[in-house]
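Below is one structure, written out as structure tokens, with a few remarks after it.
Of the protein chains in this complex, all but one are displayed in their positions.
Moving on, here comes subunit A:
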Amino acid sequence: MAVAVALAAGLGACAGSETDTPTLTWYINPDDGGQAELARTCTEEADGRYQVETSLLPRDASSQREQLARRLAAGDASIDIVSLDPPFIPELAEPGFLAPVPEDLQNTEGVVQGAVDSATWDGELVTVPFWANTQLLWYRTSVVEAAGLDMSQPVTWAQIIEVAEEEGKLLGVQGTKAEALTVWINALIASAGGQVIVNPEAPADEVELGMDSPAARAAAEIVSAIGEAGLGGAGLTTADENASMNVFASDEGSFMVNWPFVYPALSAADPAVVEDMGWTIYPRVSEDQEPAPPVGGINLGVGAFSRYPDLAYDAIACIIRPEHQAQYFVTNGNPPSAVAAYDEPEVQEQFPMADTIRDSLELAVPRPQTPYYNDLSLSIQETWHPVSAVDPGTTPAESASFIIAVLRGESLI
């Protein structure tokens, strides 16, 4: 009897703890503490309805994806809110690992187009845009002036290659065998009016590619021209975003395509370079075609196995408020997905290129949205690397047949 009473008391205590404030775990990518700060802010605003705790994911996006995919496949209920890199979203949405986005958060009015596209899968918003990233064309004002190039007009890849060659300078591009290379090639193909996958929502064995196309050949011509002429510098084959930034900051720097993080990074490391630094929209493949800048950033999803999906979406609604996005941009350097956030005085003051970023995000074209994105990206890297060996006559076709073989499970990567 005494045992039964004790047990009942224990159960009562347990039941009591259930009524305590629910804790939402937000799996975040590493940043400068901005997401933890937003978690605190939204916990305060929730006024006891829930509290948000952050949990750190690995540093690079592919490792974050690996961990999340494994845990969600195992039905991990601890994943409430999660910061997701856009290209990997369809892979998690397709098997139902993400809880559906509620009606009130489906409204994408006032959100930059690139972020909306990257948060969508199968015609539906499956995650909520949080911050949006895009690459700009950064240039050394001194080099551009010496070459007499008018940067107020749209710039093509042919023009920047020509200036670099004439001035004996180097271009900051990402030639390493990693995701950065896929980002570059996708932007080139999209800007040439093509697309890597024609029907991204098809099953793996029915996928049709746009790789063996005039657009892909135009992209290959640009890549191989830079590779063959050595315009990317001696380190091009292994150059990631940081390496490109260092090339740009060196005496041989001229142009660079890169994410906005380079501005605060160079401001801290090399103010003299920043004084000589200009920025504009990502270069075009040809004069008569629109540019297609890469888009990145982070969207917020809710784990399908979360115990509090409704509260998680309430917390997301708080996190993504324009003033919070502006605060995150100013403190952590990550651009907002909300158009309104760009008008905040602090943003305009700290990031003189904020308007260019917003314009770029409206033009941005995401990487192929497909559940097989990782296979696709690895296959592109396998066939387009090193860039000095890319042959416009053969590489696009070889790349297409290799991707098909990989997607059908007939070939290893």
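Remarks
The rule is short, and it goes like this: a contact is a pair of C-beta atoms (placed from the backbone, for glycine too) under 8 Å apart; a residue touches a chain by one contact, two chains touch by 3 or more; residues count from 1.
The rule is simple: contacts and distances are computed from a predicted model.
Taking the options "HEAT repeat domain-containing protein", "Electron transfer flavoprotein subunit beta", "Carbohydrate ABC transporter permease" or "Cytochrome ubiquinol oxidase subunit I" in turn, only "Carbohydrate ABC transporter permease" matches the UniProt protein name of the chain that is not displayed.
Contact with the chain that does not appear here is found for just one residue of A:D80, A:D314 or A:D375, A:D375. Between the chain not shown and the residues A:R49, A:R70 or A:R307, the one that touches is A:R70. The residue from A:T238, A:S286 or A:Q348 that touches the chain not shown here is A:T238. Although one chain is not shown, part of subunit A still touches it, namely residues 62, 66, 69-70, 73, 91-92, 94-95, 97, 176-178, 234-240, 242-243, 246, 371, 374-375, 378, 385-386, 409-413.
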